[in-house]
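Only a single protein chain was left out; the remaining protein chains are all shown in position.
Labels run A, B, C, D and E following the written order; every chain starts at residue 1.
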Amino acid sequence: MPTERFRRGAARLAEMGGDIDAIVAPLADVAPDLARLVGEFAFGDLYTRPGLDLPRRQLVTIASLVTLGDTERQLRFHITAALAVGVTPQEVVETIIHLLAFAGNPRVFNAVLVAKAVFAEHGLLPLPAADQPG
Amino acid sequence: MPTERFRRGAARLAEMGGDIDAIVAPLADVAPDLARLVGEFAFGDLYTRPGLDLPRRQLVTIASLVTLGDTERQLRFHITAALAVGVTPQEVVETIIHLLAFAGNPRVFNAVLVAKAVFAEHGLLPLPAADQPG
Amino acid sequence: MPTERFRRGAARLAEMGGDIDAIVAPLADVAPDLARLVGEFAFGDLYTRPGLDLPRRQLVTIASLVTLGDTERQLRFHITAALAVGVTPQEVVETIIHLLAFAGNPRVFNAVLVAKAVFAEHGLLPLPAADQPG
Amino acid sequence: MPTERFRRGAARLAEMGGDIDAIVAPLADVAPDLARLVGEFAFGDLYTRPGLDLPRRQLVTIASLVTLGDTERQLRFHITAALAVGVTPQEVVETIIHLLAFAGNPRVFNAVLVAKAVFAEHGLLPLPAADQPG
Amino acid sequence: MPTERFRRGAARLAEMGGDIDAIVAPLADVAPDLARLVGEFAFGDLYTRPGLDLPRRQLVTIASLVTLGDTERQLRFHITAALAVGVTPQEVVETIIHLLAFAGNPRVFNAVLVAKAVFAEHGLLPLPAADQPG
Partner (left out) sequence: MPTERFRRGAARLAEMGGDIDAIVAPLADVAPDLARLVGEFAFGDLYTRPGLDLPRRQLVTIASLVTLGDTERQLRFHITAALAVGVTPQEVVETIIHLLAFAGNPRVFNAVLVAKAVFAEHGLLPLPAADQPG
């Protein structure tokens, strides 16, 4: 019986274009509690907090995942979710490029190639060229 | 003779409430090129790019620094800069709390105590209570 | 009004020799929700789970903190808690030494010096010599 | 001619269900010394120390590997070894879930999927449901 | 129109056996600025600095990438470049083995297997045995 927090998390995830069952199903035979805990806490408690809208939460999430490394699966999910909540592909790319100064080139290159794969799946490539600073 | 990129970076840093001399001076006798390279690249090239406004750049920067760890000095600087470009203390705190899901509790606690110190220096404490989700 | 999960977490923390107020108080004017969320989730949800007793949870926690780095504050807390739940100082040291193979010497040395400080505060030094492998 | 430390390490590894040749062979043409050094030090010196039994060493090892990231190959090996020395699949999962608080969700999800793959190879899925805290 | 810094970076990269187009092309439709920024800064500004020759820069780069983790793609590139600027395969291996003390076994094993793959592509295996310390 899902808790109210879990239901709230599942609803939030749906707003982000995600599907709680895609988290629950692969864990069902090994760690069903993990799906519940993450649904309740990450999506139900944290993602539903006021004070930061979903587009900015996704930029923050992407910045954390890029910096952490070994997060290809999570970047794929959260870049997709960023697009679903109205972040533009250019903003995703700009966020990643910005991290050249903080996380170093390897993290940035790995992440941009994940972004490219997500954009390709969504038929978004090539991105229109951004204006460059004078 | 500072390059055009360095001058642009110094100007950008000034908009963020920073002072390029605070970067240049402590490096003068050991690594003056480092100050030049960072002024040119991080502040002159990256921070002046269009496509992401300064408040969002600072949230992204803070998220990266929290996740990286061992960045107390940098968090202090960039939280201060975030306030200078119009990010509210609540948004800083919300960004850090959000990272419970991605960077873990130790990174989040360390960062929130840095934020508290910055806010205290600015006479911003106590923060007004945020509305809580029902 | 604390939730049931928070009360359960505070009780668990007390069993570990901790005091929820030591978490709540320093966050009260900056991020009270963080104290609530961590009390509820880390201590109320995770630390009360069956399947791993508190001594082993503390070894696992210490191993994670050693590996993560920049966790002196947290190591101090969790080594103290380990002693409170019956882990011996020798087991703490052995856990840290074991990590030479996985986390590298710098993380291990930093952690052992934190352990030494905790043991000194508890009047536990010098530790009795362990038997050595032949 | 293997050293006594190496022989001791190979024997310890065998107790853990491993095979020193699986480490030696792939390194033979590129870094034979690495196999020797790791056999001697990690398995011969560290893994044979008294003061922490093998099941707890494996929980500690798994916690470190989960936290470190980019350790799929090593998690696969050490989760398999954990099972070989009597750690239950539930204890492995519980260790990983516990790290939600310290290492963040991405590390935990990556690790649980590795555990799932190891358990599947051993015909251990689905795991019997654990009792939940009331 | 490439900048002078970019042209200098492309030339430096060519000395390292690399090809700037291999960086530019995959980013063309998603983040062309990233290719420009890295060509200008990493290769044009940093890699052309005096004070450290290319073989030592590559050892330093490899040490950083091994330690960072999740850098298989970058290690592949920079080990290849190390060979191109005169670093011997034995020096690459020795650098990686040295990091057992600082970065831990998992990072070292992952890196040595990448090195092995690069050496195999270059027909360099088996490496001649190194002399061992008495």
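Throughout what follows, contacts are C-beta pairs under 8 Å (C-beta built on N, C-alpha and C of every residue); 3 or more make two chains touch, one makes a residue touch a chain.
On a predicted model such as this, the values are computed, not experimentally measured, just so you know.
Put simply, the hidden chain is in touch with A, B, C, D, E once you look at the whole complex. In the complete complex, the hidden chain is touched by one of E:V66, E:L83 or E:A115, namely E:V66. Among E:L27, E:L100 or E:V118, only E:L100 touches the chain that is left out of the view.
The chain not displayed touches subunit A at residues 99, 101-106. Touching residues on subunit C toward the chain that is not drawn are 69-70, 93, 96-97, 100, 104-110, 112-113, 115-116, 119, 125-127, 129-130, 132. Counting the whole complex, the residues of subunit E in touch with the unshown chain are 8, 38, 41-42, 46-52, 56-57, 59-68, 74, 90-91, 93-95, 97-103, 130-133.
Here, only the chains that are shown with their structure count from here on.
Contact with subunit B and subunit C alike is made by A, D, E. Placing every chain at the mean of its C-alpha atoms, the farthest one from subunit D is found to be B. Look at where the CA atoms of subunit B average out and do the same for subunit E: the two points lie 31 Å apart. Look at where the CA atoms of subunit A average out and do the same for subunit B: the two points lie 22 Å apart. Counting partners per residue, subunit C has 33, 37-38, 41-42, 46, 49, 65, 68, 74, 99, 101-103 as the residues that reach two or more other chains. Shown here, the protein chains touch in all possible pairs.
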